[in-house]
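Here the complex is missing one protein chain, while the rest keep their positions.
== chain A ==
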Amino acid sequence: MSVLAFTPVVLRTPTSVKASFPCQPRPKFRTTVSFASAPATQIGFSDPFVLQLAETLEDSHSPSPLPSLQNLRDTSSESLLSTPWPSRRDEAFRFTDTSLIRQSQILPVTQPPKVGNLATGSEDTNFSHLFIADGFLVNSIPCASSLPDGVFIGSLSSDSSDGIREKLSSLFSDFQWGDMFWSLNGLGAPDVTVIYVPAGVRVETPIHLKYLSVEGREGGSKVLPLSNPRVFVVVEDGGEIGIIEEFVSSEGNENKCYWSNSVLEVVIGKGAKVKHSYVQNQSFNSAHIKWTSVRQESESRYELVEASSGGKLSRHNLHIQQLGPDTETEVSTFHLSAGDQTQDLHSRLIFDHPRAYSRQLHKCIIAHSSGQAVFDGNVRVNRYAQQTDAGQLTRSLLLEPRATVNVKPNLQIIADDVKCSHGAAISDLEEDQLFYMRARGVDLDTARKALVFSFGKEVVDRLPHSYLREGVERQVKEVLRRLTSENE
């Protein structure tokens, strides 16, 4: 695409879009975008790459009959008009290199892929399973015992979701904190998978969402198939549920290139509880961008445990908005960068109401000299969030020379009666512990491996289900073993 001289597009009156773009192929937006509803003045530059991508996403599916989904697409495309591709000069992407995506040709996956037998048998049959392949909900296996009454799990467009669409449409609200990837997902998601828990209902068995990336190209091909899975979880007052998200490549695709751009929105009602586990184990040539946006009403509890070890570029954007007092939030994340990988966590916790309790623990291991990890932990304790108790701790293990980690814990505190702490430590393995093990006859190499593994174990042990823990442990051991055999 040629570089252009941009004239700022000032969107004030409902003018036609066409007149404003100088010497550009007109973006063929079939939807009528009403600019009257846009904020007063929105000055932005339109990025041709983004526009072209938006166009392809538009073309990838037909307009949806559902007004809420169509509305989502409209607002997303509107924001994409004025959102440039993030560059290293944007604070949010200062340390994260997105050239893997930027320099590839992006092909949205338009049809649900053909997948063979999805149930691999290793899952716990007590859980409900949903299989989302390339953004399309392709299969669901209900759990052995039936779900409580009123609980709905399925796609928004399916017929059975009629009853709840009314309830959900009021909850689809505009997200002010999203970035370009959020909007891309909003525009390109073929459907929304909904998990709905009515008031007071406790769902005993967790819901396991398995995201498969089926379409993939060979490494180095510079073509990235793009999938936009979108999941919306609503737990009404007093409800409880456990959600497990697992991102994997489908069999045989372990080294393929693809881009998974997913969004999970969680609305937690008053007094409700959600336990969220997120395991990412995608191909080492893939791009993985995920948004998790959580809204917590008063007295609710949200717990997140994350373990990410895959992806060449893996970025998790976590946004937790407090909508009422006395909430509890616990976030534990573990990132492993064992090759030429970037593991990125950008989290934001916003407190506007008093007496919140939150703890955040982030651990990352960078075990390769080209590996990189990024952490940006933002906590905003605003004016009315008195007696907030917020703690944040990030510990990084740098094991190889030239490995990089960029940590930016940042707390923005306006309230004056709060207890907030943050800590960051970046180190190699502890000498004392290594010596203790050597003095017991364990050779240096084994001791290092054991200590590296145990570093991540603190977070991995918080995963609530043993098969998940074992899976992650196996994965980490395998990655570390491969590393040492490479070095030999």
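Operating definition for what follows: a residue touches a chain if its C-beta (ideal position, glycine included) is under 8 Å from a C-beta of that chain, and two chains touch if they have at least 3 such contacts; residues count from 1.
Heads up, the rule we're going with is that contacts and distances are computed from a predicted model.
The unshown chain of the complex is recorded in UniProt as "ABC transporter domain-containing protein", chosen from "KIF-binding protein", "CASP-like protein", "ABC transporter domain-containing protein" or "DNA primase large subunit". Residue A:Met437 is the one among A:Leu66, A:Ala92 or A:Met437 that touches the chain missing from this view. Among A:Asn126, A:Ser369, A:Ser454 or A:Thr484, only A:Ser454 touches the chain that is left out of the view. As for the chain not pictured, it touches chain A at residues 430-433, 435-444, 446, 450-451, 453-455, 457-458.
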